[in-house]
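Apart from one protein chain that is not included, each protein chain of the complex appears where it belongs.
As written, the chains take the letters A and B, and residue 1 is the first residue of each chain.
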Amino acid sequence: MSSILIIEQILNGLQFGVMLFLMAAGLTLIFGVMGLINLAHGSLYMIGAFAAAAVAGVTGSFLLALIAALAAAALAGAIVEMVVIRRLYSAPHLDQVLATFALILIFSEGTRWLFGSFPLFLDIPDALSGPVTLPGGIEYPFYRLTLIGIGLAVAVGLWALIERTRLGIQIRAGENDREMIAALGVDISKLYTLVFALGAALAGLAGALVGAIQSVQVGMGEPVLILAFVVIVIGGIGSVRGALIGALLVGLTDTLGGVFLPELFKLFMENGAAQKTGSALASMGIYVLMGLVLIWRPTGLFGARA
Amino acid sequence: MKKFLTAAAFSALCATGALAEVKVGMITTLSGGGAGLGIDVRDGFMLAIAQSGRDDIEVVIEDDQRKPDIAVQLSDKMIQSERVDVMTGIIWSNLAMAVVPAAVNQNVFYLSPNAGPSPLAGKGCHQNYFNVAWQNDNLHEAAGAYANGADYKKSFIMAPNYPAGVDALTGYKRFFEGELAGEVYTELGQTDYAAEIAQIRASDADSVFFFLPGGMGISFLKQYADSGIDLPVVGPAFSFDQGILQAVGDAAMGVVNTSQWNKDIDNPTNTAFVESFQAEYGRLPSLYASQGFDTANLLLSALDKADPSDADAFREALRAAEFDSTRGDFSFGPNHHPVQTIYAREVIKEGDVFTNKILGVALENHSDAYAAECKM
């Protein structure tokens, strides 16, 4: 296996990882600040993708589509927070799981009601399509490089938001002591709606960006949701830094495992069987990773408390 | 009390018998992921029933949600409560494997409008089971045959790691005479194919064969088109079907795929079908719609000759398959699976709509590899 292929696969893992980060960052913020498990986060990802596909279909502009995705997901997030989620902050985790599970059903079938049962079309803008040649002669899709760039930029932006702004101070304070910041006169319900909408917007952005190279269809959010949960559990729930590290770990493990495990099995097995065994194990790889991390550190890599 | 109820039920049964009403149970996927296929089968089927003008056929339609356990229960309901004579509708092989063996053993006829798992074509075949679509391997075998004709020497082949995926690669290899540049099993439901595309780029393949149904195929094609690799791609019709083609868009242009049906097959039945389907539902029919339509017409042709209560006569009538298929010539092999011509199609654009055009024949009067194992 050539070094070019290996570098390309590492880039693929990175790209997968940063997109997972966009999903996981919102989840982990919402849990960190409000203590809420949001299973419906994957639905916001789907809403972003559908909004982008609908707007791109009408206007033909990818930029407008991205803006629509951000707006639609943030709006859906804010509405859901105000109507449903707000009543669940003091509820046990079990109620949160059930209520957000119910939201998944409503969003998924509601979207199918609106848009029909067939996948929607969303494509990469011409300016970003096709491969570019990187130093060392690696040909790599420009769009995927852009995704890596956007993901890292969002990570830096989030860091700046949390460390450098007034809202960030409130978020950090909220993570540490909810009653105290309410007592200090921060409008807590506005803060919560804002954080929820921010998390939703990030999920919507991820949905639109990924939707352009995948299929925009009902139910697209759930597999990503489960991966995002794996990410934040590995990283430590509530930690944005943990979400970034966890996302990259999961992205790289999944991509590289899928490529190298079958190669490994080929050393001592027949070709077809090695492929099947290797890819079966690779699909379990990230869950094994998560199990190992939790056995080693029961609250994840950067988790402060259970 | 009990006596009275049984008597009532008995007289009710006699009443339906006197009207010679035929009850058809359709279990198909109408909600959740993959609902598009079930909806097309249903619409095609019901179009044919409506066109027949017969009002003595009752079709009971139920949604299996693509869950095998739900499908089994619905089948119990169809057989136990509704007492259907004929069943049809199932899209997915795993659901068919859960439902069909038990159903046909309870003396119900099953006409498959889509799924054709190999066990039901070989050792597990049954006299009451008829497949009107294809045996699962057929379209893949045709793809292999097409690859020989196109002079491909080295193929990179790929499918999800589940039984139908393994069958797909086996089917391709059965007919493809060249070498393999790579053989990859992906995860079921996978949406990112960057890693596989990198492997294709690094290999010395001259062609790519893939079987990735539903959303998986959309994702792969979009990512492949963006990767800058320009090796020719060939696959079965499932990823290029009318329903999802619009979602793939330009990425599918020019790709060759294999199918037993296309809307431009030139025969009067097909022309009328395409026109009336569009008029009725406002969209172009898909492969699945044509299969639903053919299934209903097969059923109607048999009902003209015999009543399902006379099982032997009805079976003979089905086996004769004397109906006008949208595919032109159609007949059953000894294992009740189609013997039919499979075409190579190319994706083209008609105005704003992506669709397929027939390039030529990939396999003529093709049967399947399992017929010999079937002892009926």
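As a convention for this text, contacts are C-beta pairs under 8 Å (C-beta built on N, C-alpha and C of every residue); 3 or more make two chains touch, one makes a residue touch a chain.
Rule of thumb we're sticking to: contacts and distances are computed from a predicted model.
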- line: Taking the list "Leucine/isoleucine/valine transporter permease subunit", "Transketolase", "Cation:proton antiporter" or "Sarcosine oxidase subunit beta family protein", the UniProt entry for the undisplayed chain gives the protein name "Leucine/isoleucine/valine transporter permease subunit"
Field: Residue among B:S31, B:Q51, B:S301 or B:S331 touching the omitted chain
entry: B:S31
- request: Check the options A:F118, A:F229, A:F265 or A:F302 and report the residue that touches the missing chain.
  value: A:F229
- prompt: Just one of A:F16, A:F31 or A:F62 touches the chain that is missing; which is it?
  reply: A:F31
- request: Considering the whole complex rather than only what is displayed, give the residues of chain A touching the chain that is not shown.
  value: 31, 37, 84, 87-88, 91-95, 97-99, 101-106, 108-110, 112-113, 226, 229-230, 233, 237, 276, 279-280, 283-284, 287-288, 290-291, 294-295, 298-300, 303, 306
Message: Tell me which stretches of chain B touch the chain missing from the display.
response: 1-2, 5-6, 9, 30-32, 35, 62-63, 67-69, 72-73, 76-77, 80-81, 93-94, 97-98, 101-102, 105, 117, 161-164, 166, 187-188
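We take it that only the chains that are shown with their structure count from here on.
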- prompt: Using CA atom averages as chain centres, what separation in Å is found between chain A and chain B?
  reply: 35
Query: Considering the complex alone, what residue numbers of chain B touch chain A?
result: 31-33, 35-36, 39, 161, 166, 183-187, 189, 191-192, 194-195, 198-199, 201-202, 214-216, 218-219, 222-223, 226-228, 243-244, 246-251
Task: Under the touch definition given earlier, write down the residues of chain A that touch chain B in their complex.
output: 1-2, 4-5, 8-9, 12, 15-16, 108-109, 112, 116-121, 123-124, 129-131, 139, 141, 143-144, 210, 212-220, 223, 255, 258-259, 262, 271-272, 275-276, 279-280, 282-283
